[in-house]
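Each remark here refers to the structure printed beneath this line.
The complex appears here minus one protein chain, its other protein chains still in place.
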Amino acid sequence: MGYGIYEGFADWLLGLISDILPGQVEFQDSLRLTLIDSLEMTSILVFLIVNTILLIWFERKLVGRMMNRRGPVFIDFNYGHFFGRTWKFGLLQNIAEFLKFFSKEDIVPEKADKFPFNIGFFAFVVAPPFMLGALLPLGATQVIADPAVGFLLIFALFSLYPVGVLITGWSSNNKYSVLGGFRSAAQMISYEIPLILSVGAVVIVTNSFSLVDIAYQQTYTPAGLPFMIFMPIGFVVFMVSLAAETERIPFDIPEAEAELVMGWRTELTGFRYMMSMATEYFILLIGAFIGVSLFWGGAYLPFIPASTIESIPLLSTAILVVKIWAFIFIFIWVRAALPRVRIDQLLDIGWKRLIPLAFVNIFLIIVMFLMNPALFGVVS
Amino acid sequence: MTPIEEHRKQIQEKLSGKIDDVQIIADSRLEIKTSSDNLFEVMTFVAQDLEFPSLEAISGVDWETHFDVVYHIDRWDGDSTVIQVRVKLDDRDKSQVPSITSIWASANWHERELYDMFGIHVSGHPNLKRLLLPEDWDDYEHKHISELYPMRRAYTLPEKPFSYKPQPNKEV
Partner (left out) sequence: MSEQMYIHMGPQHPVNHGLWTLKVKTEGEQVVGSEILIGYIFRMIEKMAESRPYDTFQPLADRLCYVSAMSWEGTYIMAIEKLLGMEVSKRAQYMRVIMLEFQRIASHFTWLSAYAGDLGVLTMLVIPYREREYVLDLLEHVTGSRMMYNYFRVGGLKHEFPQGFVNDARKLTYYLDERIKEYSAMLEDSKVFMLRSVEVGVLSKENALNLGATGPVLRASGVQGDIRKIEPYLVYPELDFEVPVRTGGDCLARFQIRMEEIRQSTHIIRQALDNLPPEGEINQKAPRRLPQGEVYFRTEDPRGEAGYYIIGNDDKIPYRVKIKSPAYSNLCLTSHLITGGKVADIPPIIASADLCMGEIDR
């Protein structure tokens, strides 16, 4: 890990402490590492939460425009009145709604199974995505933990989510919740397979599970083009599976409001409901992190040398953020355009279309890799 | 001969004795008068031999002295004839018509409504219970027996708006 802004900030802080408390020098190395880690953790958490809130705003605004509406408008700072209109974007709408949700009564249904209803929801639905924060690279090099299993760990934590959904749906003692919970579990379990298979090809060519390494290897491809260009089938399979994993239209079957009211979250109220909705966007954000790192070259751009990007502070983070939002834009666009499919059709698509496609993709990539490894940035 | 006259002729030939009267009452409106005993046979004939596939409506009419039940039946394929079958029910207390759901499945709700609104019993109906009024309407406090069946002429609107008091929770 190079000398980045965290290290700089930690050194400045430690210098300040050693000025005030001379003679504590022997603690400084461990203290410095701890400080750097906690700075990183705080920044990624703040980054994720701020982005989640902005993402919800972005989606509402964008979908509003696509639907010939305006989306949130009023609750915002006053930017003044010029060019013939009042400039307000409703940026604070979500903050206001979060406050509203927190001030609402927290209702646990009388006949609900209290223990799983409380524990299952928070332990399996809300907690795992927050744990994932540590594994996400916040730029070219800024990552807290980069374990050898890399994004496999992310997928493992993802797969806790349907368990929580099923527990919440089952324990809330509501028929819509039960059906929604079962649908959710069936959907997530069957779509994890194409999701992991679609990234299998990436793992084969990079020989790594680390998001940082995979993103970095895409700078060695011809002209630094991202993997999406070379494995379009894998990318499409990944996108479709991710849409199913994040329960977004056209795969928002577990909360198909037309027949199941609100699906597994029918009985959630107040901040529980807010947390469940926020978690969904949180997961989408993390999915976008993975997708951008695996297929869109992460924090790097084609035609620009990696060293140039790494040398300018925060440039890699900015690139990553722009890519993530562009990635999420696709999902929002799809949401505005498509109906939702039926559960049996969804399972058909998963098992009969996506899994074979993912295998075809792996086969093609292996053939291409054997013929020309330089295509995937491997210098032999 | 126009289609409606053909229908009339056929009915007169085949159903003589079963019907009291058949006549053209307006443009493309053919009225059959019959009794509730012969209703089912008349309806079977209309549905199967005359090929009138669709039942439109069943209306009750309260003539204070007796009830009329009026069935409107039509065919869609370009023939605008609507057959109007009129059944006169003289006995107001034990008025009863046979169910025709076996001929036209769409009669189901119309017959339930007939029972609901007029108290005309439909014998042989698969599921004869209240349709528009609450299912436990009979258990409510009623000033007069006529209030059970609001479309009867004797029914007067209550002075105060009727408040719905649901029964204590029944296990579903």
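Odds and ends about this structure:
Labels for the chains are A and B, by order of writing; each one numbers its residues from 1.
Heads up, the rule we're going with is that a contact is a pair of C-beta atoms (placed from the backbone, for glycine too) under 8 Å apart; a residue touches a chain by one contact, two chains touch by 3 or more.
Just so it is clear, the structure is predicted and the values come from calculations on it, not from any experiment.
Summary of contacts with the chain left out: across B:Ile24, B:Leu131 or B:Leu148, the touching residue is B:Leu131.
Checked against the hidden chain, the listed residues B:Gln12, B:Ser54, B:Gln96 or B:Ser123 yield one contact partner: B:Ser54. Contact with the chain that does not appear here is found for just one residue of A:Pro194, A:Pro250 or A:Gly377, A:Pro250.
Contact between chain A and the unshown chain involves residues 63, 66-69, 175-176, 179, 182-183, 249-250, 252-253, 256-261, 335-345.
Along chain B, the points of touch with the absent chain fall at residues 25-26, 28-29, 53-57, 59, 61-62, 70, 72, 76-80, 82, 84, 104-106, 108-109, 130-134, 150-151, 155, 157, 172.
One rule holds for everything that comes next: only the chains that are shown with their structure count from here on.
One simple way to say how far apart two chains are is to compare their mean CA positions; for chain A and chain B this gives 63 Å.
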